[in-house]
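Below is one structure, written out as structure tokens; the observations come after it.
Shown here is a partial selection of chains from the complex, left in place.
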Amino acid sequence: MQLARVTGTVTATAKDPRLAGQKLLMVDFLDAGGAVQGGAQVAVDTVGAGLGDTVVVAMGSAARMGAGLTTLPVDAAIMAIVDQVSTA
Amino acid sequence: MQLARVTGTVTATAKDPRLAGQKLLMVDFLDAGGAVQGGAQVAVDTVGAGLGDTVVVAMGSAARMGAGLTTLPVDAAIMAIVDQVSTA
Amino acid sequence: MQLARVTGTVTATAKDPRLAGQKLLMVDFLDAGGAVQGGAQVAVDTVGAGLGDTVVVAMGSAARMGAGLTTLPVDAAIMAIVDQVSTA
């Protein structure tokens, strides 16, 4: 999974109907030290994440293992809000 | 999913017959600020997107979760047209 | 999917038996303007593509949605020969 920071919110009126009611967040991927390492993504939120939160994002088919996401056309979902990354 | 901008249209006569009638669009991946971050792709359109639109693209097996795409040989599909990316 | 150009042919005697009779082509990924953007791949051909052709390549599990490829150990397959990429 990717360590990431929530950087924005995406609003879309014209969309696949199964995305209705889903919160779509922009995230940037981070390294262990918290530095951005590219890879901006649009991720569905499953845990109540907000702007500035550090999160764990499941990518690919793993995203659809999220609660209620099985049949959604999504490939990125926030699965955790990070309290701490300990590197020693 | 990827935030992306539609940059072109792909025409192909010789193709897998299941791609017949599908609109194939070129997209560039964007970061939250709208800057291109590489990753040109050919994506199937499912929401009526056009040149210059900012869109959300589902990649990999998620693309085939799009309406009518289950058995198509596609790994990228436009799932939403973006109204706004709010970063604060 | 990836816009790509066919750059070579791969010959292999020792291989998974299910690859027997499959044409394996080298491709380079392109951006909408036709510039190489890295990502050399070995792709199975399903549409009669040849050296120098601009093609559309399905990646990952999408490759195995190609006709006759369901059980093959492949993650890249040429699904279309491009006539034109229109960017305006």
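First chain written, first letter: the chains are A, B and C, and each begins at residue 1.
Convention: contacts are C-beta pairs under 8 Å (C-beta built on N, C-alpha and C of every residue); 3 or more make two chains touch, one makes a residue touch a chain.
Note that the structure is predicted; figures quoted are calculated from it, not measured.
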- [ ] Tell me, please, the full copy count of this complex, given that what is shown in place amounts to 3 chains.
- [x] 5
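The criterion applied here is as follows: only the chains that are shown with their structure count from here on.
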Open item on the list: Nearest whole angstrom, what separates the Cα centre of chain A from the Cα centre of chain C?
Closed with: 31
- [ ] For chain A and chain B, let me know how many angstrom lie between their CA-based centres, rounded off.
- [x] 19
Task: Residues of chain B touching at least two other chains - done: 60-61, 63
Task: Of chain B, residues touching chain A in the complex - done: 1-3, 29-32, 37, 46-48, 56, 58-63, 65-67, 77, 79-88
- [ ] Name, in rising order, each residue of chain A that touches chain B in their complex.
- [x] 7-16, 18-19, 24, 26, 28, 38, 40-43, 51, 60-61, 63-64, 71-76
